[in-house]
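Please see the structure below; I have some questions.
Every protein chain but one is kept in place in this view of the complex.
And then subunit A:
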Amino acid sequence: MRNGLLGRGLVAEFGDPLPERMVAPSLKLQDLIEEIRGAKTQAQEREVIQKECAHIRASFRDGDPVHRHRQLAKLLYVHMLGYPAHFGQMECLKLIASSRFTDKRVGYLGAMLLLDERHDAHLLITNSIKNDLSQGIQPVQGLALCTLSTMGSAEMCRDLAPEVEKLLLQPSPYVRKKAILTAVHMIRKVPELSSVFLPPCVHLLHERHHGKAVGLPILCFSSVDRRIENRMGTPAHRRRVAHTHRHTRNRLSCPWPPPFTSPTLTPGILLGTITLITELCERSPAALRHFRKVVPQLVQILRTLVTTGYSTEHSISGVSDPFLQVQILHLLRILGRNHEESSETMNDLLAQVATNTDTSRNAGNAVLFETVLTIMDIHSAAGLRVLAVNILGRFLLNSDRNIRYVALTSLLRLVQSDHSAVQRHRPTVVDCLQETDASLSRRALELSLALVNSSNVRAMMQELQAFLESCPPDLRADCASGILLAAERFAPTKRWHIDTILHVLTTAGAHVRDDAVANLTQLIGGAQELHAYSVHRLYNALAEDISQQPLVQVAAWCIGEYGDLLLEGNCEEIEPLQVDEEEVLALLEKVLQSHMSLPATRGYALTALMKLSTRLQGDNKSCLDVELQQRAVEYDTLFRKYDHMRAAILEKMPLVERDGPQADEEAKQSKEAAQLSEAAPAPTEPQASQLLDLLDLLDGASGDAQHLPPLDPSPGVALVYLLDLPCAPPPPAPIPDLKVFEREGVQLNLSFIRPPENPALLLITITATNSSEGDVTNFICQAAVPKSLQLQLQAPSGNTVPAQGGLPITQLFRILNPNKAPLRLKLRLTYNHFHQSVQEIFEVNNLPVESWQ
């Protein structure tokens, strides 16, 4: 480090670069790494790196060939930390073009990391690569091929295809295996090159490998092959070699690499060749047809691999070269797909591999797994398919989680096509529901649901319902809907079906889909014999817990419809319970008042109350709640005479779907009715004179007049008005929204509501949205109004708005304006955006007049 600092100091002092031999060596790579790691803060690290990059840049400018590779290496290090390194791109080219191996090594690495297809600069290395491919130093050729296969663009591949083709049939196995895999990359980039690489591929496969002949007639293709044949002795000798089971002699006698001369045949070439053939077959139907012919040869290669105890050098945990086995099996899969003949040729071998592979370690299981995938994809014999499914079933019992994972995933794919085979493993699958890893239990759930049929539905549902009670929250929704769907398809009895749905609603009510409520009400409605049973059960469930909204909704509906059955107390199927009206009404009232109840639920409860008010025969006037009593009485009074209208009236109060306004409407209607009959707290007997009482009220109505349409004192007309009463007056026209603020994609909107029953109240909802690329954080909105108004701010929904249309923030303001003073509103916003803190204070203009008049 001392040298480095001294070197820089000298340069700085004299102002211009010193002659080369006087410049002290720059910082070594490892020293720089140490310095960076020694930095205590991000800022310190940045400082060190920026300083060093400045030196590196200067060094590049000065063109120091001796240390260029070191400078680039340092640059590559900081690049990995995330700092810009584009100024090193040209240096990569220079290093690659150098004749020093050290330079080339770093230069090519730099090219792979810094250059890519999108920069035109990448084409400039094409020439260097061409030169390096054709000069004979193998490590250099290796570098060039590696770089080409990592970042070679389509253009580069087209230019260099002839060079790579030449290298395919070169003697050196080290270069050949790299050339073969480079060809794979080239075909991926430029599919037309398949025609270039197909012929050499054929040659490659016919060569010998592992020093053993495969018993096929030796075809004379090229001089290269003939040379190899001559070296291996007479045909008779070759045949003898083919039948031995120990092959190591021939191969290991050629040590690697024996100054890169002798054409040793290594398994690397076979592996590369199989990979290349696979790529060709995936891209070209002609290649596929051609290589189907070599299926017997591939089968033989794999069989040899599996049976003859391969060299330990290539085996893992007693499995011979699993990488090669998997590659061959993959190729067989592609060749056997949709082709009877090829599939048949493979059947025996696949069975052999499936039964003989050692499964104690992952390597063996990897081969087994690939075998299963191949069996399932080709036209295999039925017995073989069952074998494959059984292997997967065994995998499910494996202690290794990863193996269970691939088994579940594969079984999911097979459950439709091989349903009965998979059914046999149902108990094991169900056990997997207990997996601690969520990705496994999710798959087990999907698979279990797929395995439900009419014969196992009761048992399966029991398991699944038990699972529902304990499963992680993100699986609840899927489990619940899965159960409901399966119940719908396979329910043995209606009562079982209702019980099942009830259980789901009580355990996971919050997670069921919206249509579950409608479905259940329809189901119950249609099962007349079960009305009593349903209403009893639902009542009990509701009495225990009023928080699960779908359950509450269905229960309320049911009680409304069949409340009479409930009060009768007769039900064969369950214990009779004594429920009186008070309890029922109290329960419904509780639902209505509960803060847990959604507006939709309140709607259901309200409707149920209304229905009960007409269906219950008992003395409901003993109900304690005045409001309810009043309502019950009003309707009783108003409609006793007008019974024929009851249906129509009840119809006019549809199930509340969305939010407050309609419920408010209903409340408003009842309020109006109340105002009309306010003078009758507890009327006793229904009389014809009741009508006259009402008319009296109408005449006498004074202070309330402003809420009612103008009345004509004549009875006939009053009657008309009375009849008109239930029709809801048109709701006040909604006040339009107002956009009050916009800055760099952040927008603030105001929406206004004037609740009809409280004209002094104004509810403003502010909504903050973000369409920019940066998140908005620490968002706070404050407001001010004139002194004559009262302002109350409720807590905002959050203080972050994610970028690009993320979830907006909403906040409610309550403004009381009893004197109808003109509304003025000042807003103050503070938030962080694009790493800056923003503060805005402004008065809202153009407030709609309807918001305060």
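Assume contacts are C-beta pairs under 8 Å (C-beta built on N, C-alpha and C of every residue); 3 or more make two chains touch, one makes a residue touch a chain; residues count from 1.
Basically, contacts and distances are computed from a predicted model.
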Per UniProt record, name of the chain withheld from view ["Mediator of RNA polymerase II transcription subunit 11", "ATP synthase subunit a", "AP complex subunit sigma" or "EXT1C protein"]: "AP complex subunit sigma"
From A:271, A:414 or A:491, residue that would touch the chain that is not displayed: A:271
Contact partner of the left-out chain, one of A:60, A:77 or A:562: A:77
Of A:92, A:145 or A:168, the residue in touch with the unshown chain: A:145
Residue in contact with the excluded chain [from A:27, A:167 or A:324]: A:324
Contact footprint on subunit A, counting only the chain that is left out: 30, 33, 37, 66, 73, 76-77, 80-82, 99-102, 105-106, 109, 113, 116-118, 135-139, 142, 145-146, 149-151, 153, 174, 177-178, 181-182, 184-185, 256-257, 259-261, 266-268, 271-272, 275, 313-314, 316, 321-324, 326-327, 330, 362-363, 365-367, 369-370, 373, 401-406, 436-440
